[in-house]
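With one protein chain removed, the remaining protein chains of the complex are shown where they sit.
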């Protein structure tokens, strides 16, 4: 029963819902990219932090203290580089998101005028 | 110069620092386990959420709406199960942490008395 | 135009969509609770970690080293307790989620039979 009922309105509603669907797919795609960047960052940051924590916990004399500081320096250098790159990725993603929104809005307005 | 200086104090300080080192290694090990549980949880939750977001964005008729709701039900069921298991893991980790702290404290007290 | 079109189907579809809406509201409510628990945990863990990192960075003699270890012990004790409590909250939330799902499923089946 419902199938018949809804089949009849599906074709009519498709045009109505189309911009919303296109928009929601864009949102889903961008959230997926954002989640990937942030999860990768969390993973990499956690891995480095735990590694440093374990190295710090091994410090028991001057040699291991110097080793720890050298590895700390290298870890922080890597982190700085990652922050710069992640920052650029986020900024770029935000900009792409904005551009896509504008494109969809314009298309919807055009479609409404036709 | 520093090497000689520190070599002479290393042996004397080793006994002094030993409980702290043992304790810091325990902290590092437990933080590593905690990080693993939380990163796995974040990964799994994000994957499921993004999957559901993409499925929701495909809803355009009654069939896809019913499909979405079925997949939502299954996702939520999986999430409930994961929450229960993660909760048990965290509680167990916290308890292990406490027990280990107590053991280390007792050993330190004993060593100090000898 | 659309308003008339959709108004006519709204009443008929309300009964059809009602269980899905009820279910989605439950999902939203539980995700909100889950997010609150995890954000609070992340906040508290980060605050403690940064505090310890700052205290560790101040270590420059035996007194500050002993102070750091005392504060580390207290931080870890607090963390253990938090893990136990967060674990119980997550397990409980997962169980509530499961119970609610079951209730909704049973009601939907009953409603379908009437």
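A, B and C label the chains in the order they appear, each numbered from 1.
FYI, a residue touches a chain if its C-beta (ideal position, glycine included) is under 8 Å from a C-beta of that chain, and two chains touch if they have at least 3 such contacts.
In this text the structure is predicted, and so the values were computed from the model without any measurement.
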Problem set entry | Hidden partner interface residues of chain C, rising order | 2-3, 6-7, 10, 13-14, 17, 21, 24-25, 27-29, 31-32, 35, 39, 42-43, 46, 49-50, 53-54, 56-62
Exercise. If you put the missing chain back, which residues of chain A would it touch?
Worked result: 20, 23-24, 27, 30, 34, 65, 69, 72-73, 76-77, 79-95, 97-98, 101
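As a convention for this text, only the chains that are shown with their structure count from here on.
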Seminar exercise, completed: In whole angstrom, the CA-centroid distance of chain A from chain B equals 23
Exercise. Using mean CA coordinates as chain centres, what's the chain B-chain C distance in Å?
Worked result: 17
Seminar exercise, completed: In chain A, the residues touching two or more other chains are 2, 56
